[in-house]
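The block underneath contains the structure these notes are about, expressed in structure tokens.
All protein chains but one are shown at their positions in the complex.
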């Protein structure tokens, strides 16, 4: 029971935080944002690792290994492509002090 | 032990959220913000109520009742003054569509 | 929870740090200056999460069985590298594909969890497990379909039939009914396959009636669903890290779809309830035969080189034609002549949020030259030439002036306020919204008919020719 409550509190806070943070993402970077969240979303790899690691049965090992492969490819691919995209964004001004705030 | 962890997660998220949210508060409203947080901070009344309610000893009842008085005065006073201040802020434009975003 | 030894506390601290790093990662995406730190934060966070999980001890202090874990990690990395190296134009389908992968993992873990714990599943666990599996499966097939349409393996055109929505929602409804039954009777294993199979079918059917062009909004929604399914897995495993990452991802997809639907002037409920497939009223048929003026690359080059201020408005056509590198040459050539060149970027130009920015950044155009709607619109009245390259709907003045237009109310780039308007496109065919564009019939408008890449290339050649 307390687990449910704790989980709900964390979920509520994380949703509010997600809204606040994502709303501030520069529209310039909406495409890299999508690939970055792809990579972060592959955190489900944690569940798959535990599943395989506990080794309860061949069934869970097979499903879990497939899960690890799928999630890991998202992690690796997602970070690589995000970084590739972001590397392309260059300013014409040599990082000078920008006006205003 | 899990309590500690849960509490730390909640604290971490709430701190991030506090920063994001407070940074967006209009500088116009920094004074009412201070009195509003005064009122919200008096949430410690919850601890005092539990203390008095459990009625373990005269000692805890006395301390707790004093605590309830102090916190409640903050709640009541804080909300009243914040609302008074905010009522004073008026726009000269009759709530028309503001330019841009 | 499993909090006996100090090692478990350590793992939780790893997870706490990983969560904080994920938040920072998204925070740093707020500006191109800090965005790459964001990627690093995300990478470190992910590494901490994985290492932390590998430290996990089962009951009796047994370490995990590492063999298949490592095989999975290695194989996944091998698959991941090429997925990270696709061409920029393939990013939409890559994104869709990776939602499918993410949802696949979530669904598999959910299924395995069910069968290895059954019938020992408390109601709450069974409820969130059902949510995980249903969201996961429909996201899996939905995303695969979306990727197929975008890659043009599947037909792009919407396939609709009467009552499609009723059938689809019915299928999903039955799946939810099975799930509700399972919450109180988790032991009925015969019912479980339905809450996987029906959403898988729903995912396919949901996408069939939707045209390829509507895929970006769908992808963002699927992004949101993928995030929510990961959060549901977090509820099942009682992992705060998963809940946080899932919620962040879920809000990201949700916000991007809200931004898109706002910029396209669609109601958000219209998007949420999947009514993407509606046949768009085409006003084009009734349009009287009005005349347009067209010009050659030579004439266009002359006008551009005489201008002081030029605003280039790129659109979907630039992406299709892969014209961004030629556009860069044009930008350089004009800048060398002292012309002030800026880019006006509409939030839904192209087929993906931020599409134009990535393409232009790829072609090395500095991002401070890329101005969004609010910033650039004030500039058009002082602009000599607005050069539109493969954009259409995002410049359609009917959205501003014609209350009868289906896109009335959509915010647009006010290119018609510029002294001269030049439009590069192949013919008079409409854009995504399927409607005529009155801009093309203005006196100040010159049509430059041709493929974007070829035409811009011709202009550049003319400019450098006349230079000598």
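Every chain is named by a letter (A, B and C) in the order it is written, and numbering of its residues begins at 1.
The rule is short, and it goes like this: contacts are C-beta pairs under 8 Å (C-beta built on N, C-alpha and C of every residue); 3 or more make two chains touch, one makes a residue touch a chain.
Treat the numbers as computed from the prediction; the structure is a model and nothing was measured.
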Problem - Chains in view that touch the one left out, judged over the entire complex - result: A, B
Practice task
Would you write out the residues of chain B that touch the absent chain, in ascending order?
Solution key: 3-4, 6-7, 10-11, 14-15, 17-19, 21-57, 59-61, 63-93, 95
Fill in the blank from the handout: In the full complex, chain A touches the hidden chain through residues 1-2, 5-6, 8-9, 12-13, 16, 100-101
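As a convention for this text, only the chains that are shown with their structure count from here on.
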Fill in the blank from the handout: Among line, ring, star, complete and other, the chain contact graph is complete
Fill in the blank from the handout: Distance between the CA centroids of chain A and chain C (whole Å) is 15
Practice task
Determine the centre-to-centre distance between chain A and chain B, using the mean Cα coordinates as centres, and give it in whole Å.
Solution key: 32
Completion exercise
Taking each chain's mean CA coordinate, chain B and chain C are separated, in whole Å, by 39
Practice task
Would you please write down the residue numbers of chain A that are in contact with two or more other chains?
Solution key: 6, 10, 14, 17, 21, 24
Practice task
Any chance you could list the residues of chain C touching two or more other chains?
Solution key: 1, 23, 240, 244
